[in-house]
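As you look at this complex, bear in mind that one protein chain is not there, while each of the others sits in place.
For clarity, chains are labelled A and B in written order, and residue numbers in each chain start from 1.
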Amino acid sequence: MHRYLDKGIDFSNRDIISITDLSRDEILYLCEIAADLWEREKSEQRNALRDELKGKTLAYMFFEDSTRTRTSFNTAMRELGGSRDGFSGKEGTSLQKKESVRDTLMMYWANHADIIVMRHPNDGSVQWAADVVGIPVINGGDGKNEHPTQALLDLFSLYLGNDQSLDNIRVGFGGDLAHGRTVHSLSLGLSHFQNPQIYWATEDALGMPKDLEQLLESKGVKVFREKTVQDVLSKVDPYSYYMTRPQLERMKGITQAQIEELLKKYRITKETLRDHAAKLLHPLPVNSELAEIEISAYYTKNQGFFRQAENGVLLRKALLWSILQTESYTPFSGYLHPDLEHGNNRLVRHKTGKRKAGKFIDDIHSGISIDHVARGYARLIADKLQLSERGYSSAPIDMEPKDDKSFVKSSLDTLTERELKQIALISPEATINIIKGGKVVEKFVYLLCQNDNCITRVVTEDVPPKFYHDGTIRCRYCRKPYAFEGRKIQPKEKEAFIAGLPKVIVPIVY
Amino acid sequence: MHRYLDKGIDFSNRDIISITDLSRDEILYLCEIAADLWEREKSEQRNALRDELKGKTLAYMFFEDSTRTRTSFNTAMRELGGSRDGFSGKEGTSLQKKESVRDTLMMYWANHADIIVMRHPNDGSVQWAADVVGIPVINGGDGKNEHPTQALLDLFSLYLGNDQSLDNIRVGFGGDLAHGRTVHSLSLGLSHFQNPQIYWATEDALGMPKDLEQLLESKGVKVFREKTVQDVLSKVDPYSYYMTRPQLERMKGITQAQIEELLKKYRITKETLRDHAAKLLHPLPVNSELAEIEISAYYTKNQGFFRQAENGVLLRKALLWSILQTESYTPFSGYLHPDLEHGNNRLVRHKTGKRKAGKFIDDIHSGISIDHVARGYARLIADKLQLSERGYSSAPIDMEPKDDKSFVKSSLDTLTERELKQIALISPEATINIIKGGKVVEKFVYLLCQNDNCITRVVTEDVPPKFYHDGTIRCRYCRKPYAFEGRKIQPKEKEAFIAGLPKVIVPIVY
Partner (left out) sequence: MHRYLDKGIDFSNRDIISITDLSRDEILYLCEIAADLWEREKSEQRNALRDELKGKTLAYMFFEDSTRTRTSFNTAMRELGGSRDGFSGKEGTSLQKKESVRDTLMMYWANHADIIVMRHPNDGSVQWAADVVGIPVINGGDGKNEHPTQALLDLFSLYLGNDQSLDNIRVGFGGDLAHGRTVHSLSLGLSHFQNPQIYWATEDALGMPKDLEQLLESKGVKVFREKTVQDVLSKVDPYSYYMTRPQLERMKGITQAQIEELLKKYRITKETLRDHAAKLLHPLPVNSELAEIEISAYYTKNQGFFRQAENGVLLRKALLWSILQTESYTPFSGYLHPDLEHGNNRLVRHKTGKRKAGKFIDDIHSGISIDHVARGYARLIADKLQLSERGYSSAPIDMEPKDDKSFVKSSLDTLTERELKQIALISPEATINIIKGGKVVEKFVYLLCQNDNCITRVVTEDVPPKFYHDGTIRCRYCRKPYAFEGRKIQPKEKEAFIAGLPKVIVPIVY
């Protein structure tokens, strides 16, 4: 805890959402502390920091099952003297009573949690958590998106195997590079360092996505595709070979024989490793049925994945200590931050097409009309808004065969955010016209993140859609890019929208 | 911890079963301590009492899922330095092995629990728990009956909003007043104080039950039904509006459209609260699908339910501290208290109808006959007692068309309590005649609590039925009144029965 402790790095009260949020120096700082803890572990000083976080509490909110990550955080917290409370899986919790993530988060903050580790099936959910509560939040896995402490412990494992440095690392990848978030995050983490080289070989359908490869190359990471696992191993000696579980369930129509054939080519056995020095890493669990790492490989000098698991404890201990070591605590606010109320997702449209709009305006005088609805979806929107049940006098639905669009008009005087989101989910192009006294006073498209799994698209969660523009328009929550391609938006409208966006994810400060 | 600490109030070793068991002074005492803890929370002294309950253990026994209540107690115990252990939900416990509540309770006491918090689906189950174990028991919710710490934290929330007093409170109620136990308990809690006023508006089917309204009026609580939520809000400013989740699943045959219509009238939105000062309370969780509190209302100055959740932690901390602060502990007894063996539910019948009884007596000489069986149920009783399988020589079943009653006679020389309970469940009027040497030596009706959900009616739990008479005959466990209406019991028999009952729930002392 020496070199980097002097560099003024400060993790106090820090959220850990994505590995890309951490700088080179911050990653090295955590590795250095973890390495120090490793020295203590070897010299029987496991409990040396047992009073450091006394009186602090970690809340684990695992909306999806987890033993490994949860246990690792528990161990880290325990060895720092802190407490822990929370839930794992949907059993035994009020989630069955349909509580929102937001309310569950507030509940744990009200219960004096000092830090939250959260896993949730939706991308972007943990950024939302960080927005909702004033205590630090660590991402324990948000959908298919990120799992930054896994990336950190993987980096730490490479660091220990490379004379406590992360420069000039050569790492091999195998198994599933298409679906596993671990190799993505680890690759991105390596991009901070000098001369990182990645070698991989796997089935086409499980290969590294082209866009990731391009992103990595643009960040200075050299990525090489090899033909065989042997080729990869010969390139990465004496560094590491990182295997992940093939997520075969995601390969449609694959037969059992094909699975066996594929595993035969990529499975790691004692034979595979013969004459190689590379350490075998794996985020675990190994699937004992598929046996992507065959049992014979467990008994080689290359096996490094169990120590990697312990590295997870050490790294998380370093992280929790860094975030929570300060004396004070963040009292419960009791309220949601006002910045969370509204999204910044309304793209203002120019009020053109007067004639047509005029016709609607004449009809309804004051109310709401929705045009540019995808043809055939007007009825669904009207049903969702329950126009007829609500008894509004003028809620007809017309079709416009001319431009393949439909529209909805109603005497509603307002739409809730939830209703706007439901409309946008049905028809992303829909343009909302708010009409008052015979005039269109507002005209906008309610933009939604285009990532199907993003938390902002879950209606009952009421997460307001927000974007930022770091060159690309991105969702604040899942950080996926937003594409205007194929939409009838005028360049000026788009420009004005972008001009209103922040350049970065501005933190919510309590 | 000043004013009331001097008044000699003593919570040591106290069971908390019902809010009605607490006096005005006791409620104020807990509020005062909790308010003191709130001051400490604000001045960063959250952990000031961290050594108070060191070495004490809370066992949570949640036979029904709970996150909120359990987490709140956990936090309270943790911040007082105590430990906790237990279960939540039926998963992962021996309940699947059909263990009785009694035995599970004894198991936790044998495991040196110092206090138990229990939730169970049967009314009266927690009084039974308090009878079984010699350590204090807190009711975390018994069926539809009581949830006293929720009432206490609600009272504490009102107390904080009313210059630390509970006199002259005006509170509004909305949502579901028919099925929610929280508003019942809170109303009863308010009855201890000066000039309480309740205003409510909701759908007829979800309205406040007439008998509760009458009970409250009799205790000096003024209850006003208003037409709209707006009317209620205008009456209770600047106090509190208490919303509960509409339990629509209990309204038979309701359509989705009717639900929407109903919610539209009673849902709380930003609009609803405009121009009002009342704090919005809610026991949580809010149902994110129904959204009885719409998201817009979360962002108003009226939102008070998150702070209310933290108040739960503070109040429970005050309660646990008050009950457990003394040095010593209650050693495990190892046995069930002898007072638990027998009920006091046998209504002795006069031995009339000699002639008829004589006929049976002649027939069986020594044995048991059961008369006044509801017509058509004699066979069921004989089956339940397995008269034929048991091989008794004379176990015929006769019918008495004259008075629409059946009877059972047998050469059994004894009936277990469980058998008596099974008979009473089949035919509550059944009269048991114990015949020895040709004479009826005992003749009684085995009275059972008439509340279908009472723990005393669960055969496998073996809870002996007990009653007390505080003007009304009540079940010791669920406290529901027992009605003799429609039963052919002679006034003198009833009088003698009542004379044998205690006037209050006499505690079991270990």
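To be clear about the criterion, contacts are C-beta pairs under 8 Å (C-beta built on N, C-alpha and C of every residue); 3 or more make two chains touch, one makes a residue touch a chain.
Because the structure is predicted, anything quoted here is derived from the model rather than measured.
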| item | value |
| --- | --- |
| Sole residue of A:12, A:67 or A:388 that reaches the chain not shown, by the stated touch rule | A:67 |
| Selected from A:167, A:217, A:260 or A:413 as touching the chain missing from the view | A:260 |
| Candidate in contact with the missing chain, chosen from B:43, B:214, B:386 or B:472 | B:386 |
| Positions on subunit A contacted by the hidden chain, ascending | 41-42, 44, 46-47, 50, 62, 65-68, 71-72, 74-75, 78-79, 88-89, 91, 257, 260-261, 284-289, 291, 294-296, 298-299, 303-304, 306-307, 309-310, 312-313 |
| For subunit B, the residues touching the chain missing from this view | 55, 57, 83, 85, 87, 91-100, 103-104, 106-108, 110-112, 328-329, 331-332, 334-336, 338, 340-341, 386, 389, 416-418, 460-462 |
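Note that in this section only the chains that are shown with their structure count from here on.
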| item | value |
| --- | --- |
| Whole-Å separation of chain centres (CA-atom averages), subunit A against subunit B | 45 |
